[in-house]
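Some notes on the structure that comes next.
Left out: one protein chain. Kept in place: all the others.
Labels run A, B and C following the written order; every chain starts at residue 1.
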Amino acid sequence: MNPPTPQVEKKLPGDTISLNQVGLRYDGGPEVLSDLSLTIAPGSFHFLTGPSGAGKTSLLSLMYLAKRPTRGRVLLFGEDTTAAKRTRLAIMRRRLGVVFQDFRLLDHMTAFDNVALPLRVAGVAPGVVQRDVTELLKWVGLENEMDKHPPALSGGQQQRVAIARAVVNRPKLILADEPTGNVDDAIALRLMTLFVELHKIGSSVIIATHNHALVERFPFPRLHLEDGVLTRMPAARN
Amino acid sequence: MNPPTPQVEKKLPGDTISLNQVGLRYDGGPEVLSDLSLTIAPGSFHFLTGPSGAGKTSLLSLMYLAKRPTRGRVLLFGEDTTAAKRTRLAIMRRRLGVVFQDFRLLDHMTAFDNVALPLRVAGVAPGVVQRDVTELLKWVGLENEMDKHPPALSGGQQQRVAIARAVVNRPKLILADEPTGNVDDAIALRLMTLFVELHKIGSSVIIATHNHALVERFPFPRLHLEDGVLTRMPAARN
Amino acid sequence: MFTLRSDLPLRGGGSGRFVASLVMVLVFIAAFAVTLSSYVGVLISGWERGVSGTLTVQVPAGENFDAEVAKTLDVLARHPAVAHASLVPRAQVDALLKPWIGEGAVKDLPLPALIDVEMRDSDPAAVAAVDASVKAAAPRAVIDEHRVGLARVASFARGLGGVAAAIIVLVTAALAVTIIFATRASLTECAQVIEVLHVVGAKDGYVAGQFARRALLQAVTGGVAGLALYAPALGIVAVLAARVDPEILPPAHLPLAHWLALALLPPAAGVLAMLSANITVRRTLAAKI
Partner (left out) sequence: MFTLRSDLPLRGGGSGRFVASLVMVLVFIAAFAVTLSSYVGVLISGWERGVSGTLTVQVPAGENFDAEVAKTLDVLARHPAVAHASLVPRAQVDALLKPWIGEGAVKDLPLPALIDVEMRDSDPAAVAAVDASVKAAAPRAVIDEHRVGLARVASFARGLGGVAAAIIVLVTAALAVTIIFATRASLTECAQVIEVLHVVGAKDGYVAGQFARRALLQAVTGGVAGLALYAPALGIVAVLAARVDPEILPPAHLPLAHWLALALLPPAAGVLAMLSANITVRRTLAAKI
């Protein structure tokens, strides 16, 4: 496994993501994130740790453009997301891969179609979709569950489908929220290898996790959130 | 922490749960569980381990009476569940506490009301409900989130509400499916302590988990499922 | 065990407001159907009563004409079976005939006197008694019982009443079907609530009761709103109708039964919604162990 040194591939113009004095509060409540400033370099790999309720999911949701910060600015791939038009935001989202803590699979679709969704939305040719999705589902060990719908999958199987959907379009930035909470160590290792492979070919990766064993096993830098404040900074500044 | 020796409190008539040559298949598919026979003694504590897709959730769902086995018999608290009437089954469910892998909280209720639900369904007096629920939510560290609805809770907070709901009525049998997948080690330890406390006052506990650290840390016996077959047997038979 | 506390999102979400809005719209339509049918019913029975309770006495022109007419009127006025008797004014008789025989011709005609008689009681015996009294006063007088008209109006009443009833039955059936569908659809959102209540040990009756109560409340709310919308709409239609010649669309007093039928729409919708919620939930539960 490669060390998390700055990457050779640096195709992207600016930084992958950059937060500037960002604050977030949920309708009138206290600030869940305060004064967050951080810059994720292209091709980097970070763990995001912190106790339950610290704001990890909230931070990621700013990054995958599901929420606007209540103050401060978020720049994605060098573009200011506050100013961007909706269509532009949709295009930017296609360069992201998100694994949700609660999976968010579509129950009326098979595992295959769930994974194929980002490709189809982006208008990828059916032949390519077929090939890529099949290959990826094999890699995560679901070659026999491709035609099952999510309610007929075990918790760990659902999580792997969610991960496959996130990475199927080779995103520039992968944001994974607790992606190994429902699988055993052997599969967790395999999934981590997948993230590392994608990292090697140029993706930036941020993985929020409680799994200390995982964080210790891989030599990637750690961002640590405590009560909405970042106590460990990104690699570039370490 | 107590060793998992057979319990002092043995109020219940028969065994807590007993499976006899049980098989389970999902509509016409292959058998997900085959020839399972096991007996859980009152006041025992077991981990249930096994790779993703081995059948842990399926086995638990037989125990909490969400599914009928396709063959074999399931006895709960000494009663045959196949023969029992629906009303009787409802009464039996009130002596169970279940933590679902996907939480299954009701989004339209506050955390407090979610936890209070089993008590209210059983007709417990409002004063008692208020006291017990508040105390329990404090214990799991959610004294400030009692009035929040699940969508406004973090993943780990939701998981703790799910656990609180499962144990609030001091069930005779606690079945927890991956109850610490979304919390950090400190909270995981706190939650385990809760289960151990309940175990001490007489509940039987079965916890399905992938967390090897947890299994190793606590000296309770392990049931191990591999492809629908039990490869490690309950404590009593070890 | 009736508790006011509910485990369901009562005021919540699309689902709740949806059944209510739908019942509102449908009660609105059904109220119009009921009103239309009642109005037709009132017209019909008005005609029927108007015709069946009246007689026309003709005293032909001839000698002693005026005396005979006066005597006949007197006899009729005092007859116990007669409510009211009045001479049809000559001008009115002329107007009736004018379209048929021309203005000039009418003036010269020796027309008979027509007396409209309203009976207190229209059974054959009473008619025969009146006939006898009139004949005694004016032997050449003729009594017209409107029998032919009566038969025609009765057939009209039966036929048109049947059609009106068929339409109202169809609309009400459609209403019922829709409420059942809507209630069931609104429950699809609640699969998870049913699941969780079941798993924490709620009995079938408890779960079904919760949903049934909610459906009842929603449908009744919607039904009352539908009637509240219907009132001004009926006003608009009534104003339009009043501008039509009253001989064609006579203003009618709708009977108490009509207003009762309208008042029954919301509770009926409620009961339907309640039953269909109950049945749907119990069926969902029966699929579980």
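Operating definition for what follows: a residue touches a chain if its C-beta (ideal position, glycine included) is under 8 Å from a C-beta of that chain, and two chains touch if they have at least 3 such contacts.
Just so it is clear, the structure is predicted and the values come from calculations on it, not from any experiment.
Visitor: Among the chains you can see, which ones touch the chain that has been omitted?
Guide: For the complete complex, the undisplayed chain touches A, C.
Visitor: For the full complex, which residue in C:54, C:186 or C:218 touches the chain that was left out?
Guide: C:186
Visitor: For the chain that's not shown, point to the residue among C:85, C:119, C:137 or C:171 touching it.
Guide: Of all options in C:85, C:119, C:137 or C:171, contact with the hidden chain holds for C:171.
Visitor: Can you list, in ascending order, the chain A residues touching the missing chain?
Guide: These residues touch the chain not displayed: 64-68, 81, 86-87, 89-94, 96, 98, 104, 106, 108-109, 117-118, 120-123, 165.
Visitor: Please identify, in ascending order, the residues of chain C that touch the omitted chain?
Guide: Contacting residues on chain C, toward the hidden partner: 13-15, 18, 21-22, 25-26, 28-29, 32, 36, 56, 58, 60-61, 93, 96-97, 99-105, 109-112, 114, 140, 142, 144, 152, 155-156, 158-160, 162-163, 166-167, 170-171, 174, 177-178, 181-182, 184-189, 233, 236-237, 240-241, 243-245, 248-249.
In the analysis below, only the chains that are shown with their structure count from here on.
Visitor: Compute per-chain Cα centres, compare each with the mean of all protein Cα atoms, and return the closest chain.
Guide: B
Visitor: Between chain A and chain C, tell me the centre distance in angstrom, where each centre is the average of that chain's C-alpha atoms.
Guide: Each chain reduced to its C-alpha mean, chain A and chain C end up 67 Å apart.
Visitor: Taking each chain's centre as its mean C-alpha position, how far apart are chain B and chain C in Å?
Guide: 63
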